[in-house]
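Supplied in structure tokens, the structure appears directly below.
Every protein chain but one is kept in place in this view of the complex.
Letters A and B name the chains as they come in the text, with residue numbers starting at 1 for each one.
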Amino acid sequence: MQHPLPGHILYGGDYNPEQWSEDVWLEDMRLMKLANVNMVSINIFSWALLEPKPGHYHFEQLDRIMDLLHEHGIAADLATATASPPTWMSRLYPSMLPVTREGIRMSHGSRQHYCPNSPDFRRKSAELVQLLAERYAKHPALKMWHLNNEYGCHTAQCYCDNCAEAFRVWLQERYNSLEAVNATWGTNFWSQRYYEWEDILPPRITPAQNNPGQTLDYWRFMNDSLLGCYRIEEDILRAVTPNVPLTTNLMVAFKPVDVYDWAKQMDIVSFDMYPAPGTLPSWNALQHDLMRSAKEGQPHLVMEQSPSQVNWQPQNPHKRPGQMRLHSLQGVAHGADGILFFQWRQSKAGAEMFHSAVVTHESNEHNRIFQQAAQVGADLAHLSPVVTGASTQADVAILLDWENWWAVEYLPGPSDRLRYMEMIGRYYHAFHQQNVGIDIVKPESDLSKYRVVVAPLLHMLRSGVPQNLENFVDKGGTLLTTFFSGIVDENDHVGLDGYPAQLRKLLGIHVEEFDPLTPAMTNTLEIKEGSLAGSYPCELWGELIHTEGAHTIGVFGSDYYAQQPALTVNAFGAGRAYYLATQSTQELLDKLAQDLCQQANVTAVLPIDGDIEVARRITSTGESVYFLLNHTQQEQTVTLPQGNFTSILDEKAVSGQLTIPAIDVIVLKTR
Amino acid sequence: MQHPLPGHILYGGDYNPEQWSEDVWLEDMRLMKLANVNMVSINIFSWALLEPKPGHYHFEQLDRIMDLLHEHGIAADLATATASPPTWMSRLYPSMLPVTREGIRMSHGSRQHYCPNSPDFRRKSAELVQLLAERYAKHPALKMWHLNNEYGCHTAQCYCDNCAEAFRVWLQERYNSLEAVNATWGTNFWSQRYYEWEDILPPRITPAQNNPGQTLDYWRFMNDSLLGCYRIEEDILRAVTPNVPLTTNLMVAFKPVDVYDWAKQMDIVSFDMYPAPGTLPSWNALQHDLMRSAKEGQPHLVMEQSPSQVNWQPQNPHKRPGQMRLHSLQGVAHGADGILFFQWRQSKAGAEMFHSAVVTHESNEHNRIFQQAAQVGADLAHLSPVVTGASTQADVAILLDWENWWAVEYLPGPSDRLRYMEMIGRYYHAFHQQNVGIDIVKPESDLSKYRVVVAPLLHMLRSGVPQNLENFVDKGGTLLTTFFSGIVDENDHVGLDGYPAQLRKLLGIHVEEFDPLTPAMTNTLEIKEGSLAGSYPCELWGELIHTEGAHTIGVFGSDYYAQQPALTVNAFGAGRAYYLATQSTQELLDKLAQDLCQQANVTAVLPIDGDIEVARRITSTGESVYFLLNHTQQEQTVTLPQGNFTSILDEKAVSGQLTIPAIDVIVLKTR
Partner (left out) sequence: MQHPLPGHILYGGDYNPEQWSEDVWLEDMRLMKLANVNMVSINIFSWALLEPKPGHYHFEQLDRIMDLLHEHGIAADLATATASPPTWMSRLYPSMLPVTREGIRMSHGSRQHYCPNSPDFRRKSAELVQLLAERYAKHPALKMWHLNNEYGCHTAQCYCDNCAEAFRVWLQERYNSLEAVNATWGTNFWSQRYYEWEDILPPRITPAQNNPGQTLDYWRFMNDSLLGCYRIEEDILRAVTPNVPLTTNLMVAFKPVDVYDWAKQMDIVSFDMYPAPGTLPSWNALQHDLMRSAKEGQPHLVMEQSPSQVNWQPQNPHKRPGQMRLHSLQGVAHGADGILFFQWRQSKAGAEMFHSAVVTHESNEHNRIFQQAAQVGADLAHLSPVVTGASTQADVAILLDWENWWAVEYLPGPSDRLRYMEMIGRYYHAFHQQNVGIDIVKPESDLSKYRVVVAPLLHMLRSGVPQNLENFVDKGGTLLTTFFSGIVDENDHVGLDGYPAQLRKLLGIHVEEFDPLTPAMTNTLEIKEGSLAGSYPCELWGELIHTEGAHTIGVFGSDYYAQQPALTVNAFGAGRAYYLATQSTQELLDKLAQDLCQQANVTAVLPIDGDIEVARRITSTGESVYFLLNHTQQEQTVTLPQGNFTSILDEKAVSGQLTIPAIDVIVLKTR
């Protein structure tokens, strides 16, 4: 596998020249050079132009675009154009259109109007990919394939008859027998037993709630269905262009798409990053850490971000000056080797005409947005020789699991207030505050390289996971897990030996009852002594716990489990396992993270004080590059450790005290 | 008719052994004995197991369950299993599936996925019931039939073509002629006149609001359609097992199902009781009083309640310690002769796996939930010899009427803030605070046994009702009714001689205008003298009233009807008729209830002070049993009247001062 542009941080964006006359294309080339662009994604929504009639293909325009890019030294991330079929396909193959849970069939007229299990869609898109692959296999501009686009966006679930049929096949492969499906789904309840495969349906609208096992399997199936579309394209491309790397743009931690499954099939992980106004810096960092971890630390790409405002939030303010640059460099700090935008030139019509672009409606370089983009281009050019391909290092792992996500948010359930990713974000934030390296990994991962493992809301224990956690702690690791963990197995069956099932021994506790709280109900976490001493407000959840070997650090302050354990630690082998039975404040989590890091001897990547995010990349020669990111509205002054540093972006020598302006970043390497 | 277990308060719950292997069944028997269980409901959702293929029945497993129960001395409340058809029925008879107002057909995959007017459903369910009746007619475990389950839950309305056809037949029976339908529905408005029966439809989705007469008749028709399903089963069972009592579990005061209609067809009224967290004790008492009154005072059953948390509220906290026991005994206090749970053993999979059960996921007796259930079992065993079959006595009646409910909440109407049952609850609460006996009866009932009759929001005056109320007051009764009463007749036609129509003479008032208030609009009720003197905030409603013989007790404080009547009383014959023209505070209602009781010589069932609910049952020998229920979080000390009492649950002698712990109950009889 070959890096698309060795030695270069990729920089560019979605380029849709089809919307413009060819004279505009040359102006685009001029402006791209001005902004240090080195790669663009093209052809994403071009199917209708490429195949105006069934089986009649016209690649001439795309040829010209590819040639133009090559002439100007810009690499092509060439999309397979399968994300939105031409309108005539809806007419020829009406069953290609997706169907809602209520049985309503969608129309074309926006985008991504296809059922992922449509045989017609799959056949026609494969045909297109084959032709594209063959035509451009040798084209010198081709540096990466971009498969489809944002799989699952808009149509992550479909309930049509094609899906029903495919779901049955999927279930047959997973379970072999109908009896096994019945057993897993618990169909003896509510008279749901299936006697014929053909009676199994997607979880369409029903009088009461759908079966949870069926619902969980449908999440799995739809993830696999989308991935199935990817794999059809992947097979074709690998056969024709075995040396061109493949990617598709994932969509942050998006519930329908299991990033870990997908990363396996991708050569380079890329994703689209659209934080809402006011999103915490740690939330953005989490997404980068996830994408990097999904491919075991290999650098990832930001395939899309907006230069400034978007058009699909309820209200769409601009990114404030400096913000886009700060986000871009935060991405690089966390392992990204590419920063691309949606889109290069702002549309004058169509659904996204008010989404910002590098080239605004003013069509020139004399404005804030273009100039900031050009500065980021220049910054990345500075960083490229040092940073490209550099790795990261993490002592802390946070466990994230898509099946757990699907299972724990099934409704109606114990509480509609459980938000798995929000919970992950809270714990991530606490450790991120410590400026330590963090990976986001699956519960089955090799944990031996970490010192601290955090498993928020680990509701589902798949086979092997309890042992993996026990091994980790046994060998000296520190584990932190939380309420409502250890409840179900991978079949979504509750363990019958007392919660938290196979974690009971590791945690040294027995949870007799879990008690979801209404918004009107609160409690407190009372800690008598130690660095955490204090009284912390709690909400969302309480539990009635009996220790079975664990030490009680804190207790509940009120209600029928007052003075009973709320925070425990259990010595297990050479390590320790913590359990927090409620949702307390971020303050408590931050202190707890600090404590755990200290105990586990996990230190910041660079020991400085102040409200500064610090992240590190490590070059192939073992040199550390430090990113000091000031997300605040005030300048921040920090004291660097002993030693002399070089500020890479302005190539100045730096030591001792260092001031980082508001919404700005300084990148240091040891001189 | 024979009581299922003479001399025993029924105790047990839904038992679904099909979800477990047979070795678990024996453990269930052991635990049931431990908990004093004497009856379980079985077979509720077993149709799919009983009839795995069309016309192929397998009763062997049910045979074993019935035998096992009998062996262990536990009675069977045997369900007819018709509440959820097997999945293959959806395939064979797709028109059996219910259809929403928008025309969307539901799927199987949850429960109760049948249209009550489906000929296929009716034929197949009757076939099953016939076979069940014949097979178990002589089985010694069979003590009660449980028809279907929670009729109307999830599918209380269906809009399919079967329903359309059945609706026409129903209308033909009710009205005889199309002309009469047109006249009743007022179809000369909006060009709605029908010239052919086939043009009449259920109130499906339309551009503007549906006709109110059609809507009211559709509520009536759907109640009758569900009852029609019941009656098909009833006819079969009465023919085969004339001596086995019939019940079905109603669902508190549930708008689609007219409890009074249904009670007539049932031998024992039973219902499911799932108060949300924070529900007022008086609301629970109201439901019991309704169920008991619906069968003219005959003891009713709680067919389902949850041992602790449920799984279908937005959040599902546990019932706090003592709460389930207090609710159970409150039920007995108000006339229940049975307390059963959903369900006996908690599922490990399926839609209700997080709904609590007597036997929790821990599968043993060593936990709070099981132990509390066992204590209730013991308590009921203590009460059984004294209380079983005991009656109640009431001086106060609150009028409740389903047709009124359907009519008064039709939207768009004068106000979308009218909630009929909430209004009933407010007035019930006021009288419940007085610890007097209360019945909940229809407006046509014999009222001669009551001293006070309360008719909140009696919007619809069916034929005979005004006379019934006049007779009651004329003979010395005290009537209280409220705003927006006396507006329409049973055809939903407004009276044209001035509101409140035929109540005008009885109340001595003429309502010129009713004035629904927005949430921003308020008023006050000003009472100058007497025990009610004061100024009370009002909301929701105002009226412009002229007295025609009535005495004005209170007036409005502001707006264009300031100083005009708001609360009036009219002497009529030997009695008095009160009218309250607005919604005031609970404080005013409580004082008003106190006043009315005093005037009408209605006294508490036991004269004690303090924040204690007291209810009484009267044994066949005329002895009173008093239930003193402390719903507060503090212990309460009360002074008993002269005399010596026995506390039944602990068999202690009691007199003078008595302390009732928080969330606890003491049951007394005269020694």
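One rule holds in what follows: a contact is a pair of C-beta atoms (placed from the backbone, for glycine too) under 8 Å apart; a residue touches a chain by one contact, two chains touch by 3 or more.
Every value quoted in this text rests on a predicted model; they were computed, and no experiment measured them.
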**Fill in**
From B:Q61, B:Q130 or B:T187, the answer for touching the chain not displayed is B:T187
**Message:** For the chain not shown, which residue from B:D416, B:E587, B:D611 or B:E635 touches it across the whole complex?
**Reply:** B:D416
**Item:** Hidden-chain contact residue, picked from the options A:S95, A:Q130 or A:S363
**Value:** A:S363
**Request:** Looking beyond the chains shown, say which of A:P321, A:G476, A:G530 or A:G656 touches the absent one.
**Result:** A:P321
**Prompt:** Any idea which of B:P212, B:P317, B:G350 or B:G425 touches the chain not displayed?
**Reply:** B:P212
**Request:** Please give every residue of chain B in contact with the chain that is not shown.
**Result:** 102-104, 184-196, 198-199, 201, 203-214, 412-417, 491-499, 512-513, 515-521, 544, 559-560
**Touch list for chain A against the chain that is not drawn** = 16, 18-19, 45-49, 52-53, 81, 83-88, 90-91, 98, 104-113, 153-155, 277-278, 308-309, 311-318, 320-321, 346-354, 361-363, 367-369
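Everything that follows uses one rule, which is that only the chains that are shown with their structure count from here on.
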**Prompt:** If you average the CA atoms of chain A and of chain B, how far apart do the two points sit, in angstrom?
**Reply:** 50
